[in-house]
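The other protein chains are all here in position, but one chain of the complex has been omitted.
Moving on, here comes chain A:
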Amino acid sequence: MAKLAKSPWLLHYDASSCNGCDIEVLDCTTPRYDIERFGIINTGDPFQADILLITGGINNQCESVVRQLYSQMPDPKVVVAVGICACTGGVFKDCYNIKGGVDTVIPVDVYVPGCAARPQAIIDGVVKALEILEQKREAYSEKQEQKGRA
């Protein structure tokens, strides 16, 4: 795991999941799995979040909400799709109201499969996301520096 420059904050949104992955995501923040040991705090505010955890596929109504949440988050940011529904649409792929996975709407960095995704898998996904976040942050600050010089 890369050394972290700061504590990443996490935002969780249920796109159209069955709730199974959501409670596992919440479970990750409780004593048994304790994702907070990586300095992560589960926040409800997109303006302060670095990692977006999305569960469930995309339907017509939540599409705009997901877009909005993503646009509200400051750069650099990473998106983790939790559960097979968020990855591809899963068992609900054939439903009339499901467009597909989260990547049909916003770019996804890490895919965590499983139905429901186990907390261990979610933590693994988040740790991978932290590395990507660190890379993105470096690239982002370089870009800002170049901008400043120009």
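One rule holds for everything that comes next: a contact is a pair of C-beta atoms (placed from the backbone, for glycine too) under 8 Å apart; a residue touches a chain by one contact, two chains touch by 3 or more; residues count from 1.
Here, contacts and distances are computed from a predicted model.
Student: Pick, from "Nitrogenase component I, alpha chain", "ABC transporter permease subunit", "DMSO reductase anchor subunit (DmsC)" or "Nickel-dependent hydrogenase large subunit", the protein name that UniProt gives for the chain of this complex that is not shown.
Tutor: In UniProt, the chain excluded from the picture bears the name "Nickel-dependent hydrogenase large subunit".
Student: Hey, which chain A residues sit against the chain that's not shown?
Tutor: That gives, for chain A, the contact residues 12-24, 26-27, 30-32, 43-46, 56-57, 59, 61-62, 65, 69, 91-92, 94-98, 115-116, 118.
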